[in-house]
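One chain of protein is taken out of this complex; the other chains stay put.
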Amino acid sequence: MGFLGQLGQVGHYLPMLLRASLVNLELLWALLLIGFSLGTLVALLQVYGGRLLGTLAYIYEWVFRSVPALVLLFLFYYGPSHFGLDIQSFLAACLALGFRSSAYQSQIFRGAIQAIPTGQMVAARALGMSRPRAILHVILPQAFRLAIPGWSNEFSSVTKDTTLAYAVGLNEIMRYAKIVMDRQYELAMATFIVVALVFLAFTYSGNALLGQLERRFRIPGLQMPGATL
Amino acid sequence: MNALLVVEDLHKRYGREEVLKGVSFELERGETKVIIGPSGTGKSTLLRCINRLTEPDRGRVWLDGVEVTSPKTNINRIRAQIGFVFQDFNLFTHLTALENVRLGPMRVLGMKKAEATRLAMEELARVGLADKAEAYPAQLSGGQQQRVSIARALAMNPKLILFDEPTSALDPELIGEVLTVMTKLAQEGMTMIVVTHEMGFARSVADEIIFMEKGVIVEQGPPAQLFSSPKHPRTAEFLRKITELYGGEG
Partner (left out) sequence: MTGFYFAWDFLPKLAQGLLLTVEITAACISLGFVLGLLLALGRVYGPRPISIPCSVYVHFFRGTPLLTQLFMVYFGLPNWGVHLSALTSGILALGLNTAAYQAEYFRGAIQAVKRGQLLAARALGMSRLQAIRHVILPQAFRIVIPSWSNELILMLKYSSIVFSISLLDLMGMGKRIAARHFNYFEVFIVVALFYLVLVFVLSQSLRWLERRVRVPGLGAPGLR
């Protein structure tokens, strides 16, 4: 049987694989949410949090960036049971990959915040805005726009990393691909190629969407220093 | 206390350098004071100490009988009453001219959006930029940006506006439009402190000129007197230099 024939056979498993890929998307959504909110918080602490909180935020970022995703997954999956808590693989994956992403996102947001000229904050304060208000209405709206390109990279990267949850037994697409392979070994290559194509579709549509978002919110004169148009 | 603004014995040092060495003056309602002096003399620092964008080390400031420098004062409430116009405009990059002007009224004064928009349009019209309401700062010339930033200050209905070299970052041909707006404001009775090197403006608009050097007020007086017969040799020296540099009456 030729390779095309094998691809055709994988077609039978396609609905199952696609359904499993929804788990990847759910995980992606959840981890981005955790990563975004925590990442913003960590970046704000790093820039505005003062000595103590700032240092803690930097340590947090450093730890979650330095430990491999797989090790974090294991720690979050097996860690709680060590203390007598049961944790499902989905939740463990959300937390492990979410915290990890928050560290990467905090770096992106911090860079964006620091790229905003100090005059913006001074002008906001001169109007009588409190610091939190100035951050909310003046700094963050600019920082988030500046962060979109960096954030798109992080998005691609974590989209693919959702497959790592395979290691803690999450019923995501790679696990099902492996099941297909275990059933019909001759389909292994074809199956993994299909999985690869599914992810190409994910990363490309995601990046297209983010590109649109960037263009939609682009503002004349607002760009990272050194960025070329 | 009758004066709108009272500044008393302000001191500020950065590390070793004493930038303000006891500055005091008063400002009446409707008065325009122009501060002149060499670079690095502490003029910007003085303005920033008035609304505590920079914390003074010593000395006190009152606005309309309220002590600005008191730790009990809500400084944000005071700043809302003091407009500040920066040398490099500092318009909010992500907001259109209109949004820049109405941000303060909405977020600081708690005005409704519709009302703030109407107010902002009025202020933009006042500086001659009603047609640029939808433009982003990067789409405006320097002179237009500075006028928007004046409108932004005006929209807060301030008791006083502080101008820190509002025309220094502008190309020569754009300076006039900004000075025109400021002159009009002064004539309408706005209370203003203006740090500038524009001697023509100082002479024709100021009620009083303050000459500062090395952190102290060297001499102050009405423009006619200060320009024609300065009491202090340092003042005369400075005026001679500035005339050479900026070509006199501007």
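Read from first to last, the chains carry the letters A and B; within each, the first residue is number 1.
Heads up, the rule we're going with is that contacts are C-beta pairs under 8 Å (C-beta built on N, C-alpha and C of every residue); 3 or more make two chains touch, one makes a residue touch a chain.
The structure displayed is predicted, hence computed values, not measured ones.
Put simply, the missing chain touches A once the whole complex is considered. Of the candidate positions A:41, A:56 or A:188, contact with the hidden chain is made by A:188.
Residue A:224 is the one among A:16, A:41 or A:224 that touches the chain missing from this view.
Checked against the full complex, the candidates A:25, A:56 or A:75 give a single residue touching the omitted chain, namely A:75. On the side of chain A, touch with the chain left out of the figure occurs at residues 6, 63, 66-72, 74-75, 77-79, 81-82, 156, 160-164, 166-167, 174, 177-178, 181, 185-190, 192-193, 195-196, 199-200, 203-204, 224, 226-228.
Simple rule for what comes next: only the chains that are shown with their structure count from here on.
Within the complex, the chain B residues that touch chain A are 51, 53, 76-82, 84, 86, 88, 90-94, 103-104, 107-108, 136-139, 149, 152, 156.
Listing the residues of chain A that touch chain B in their complex gives 116-117, 119-120, 122-130, 133, 137-138, 141-142, 145, 219-222.
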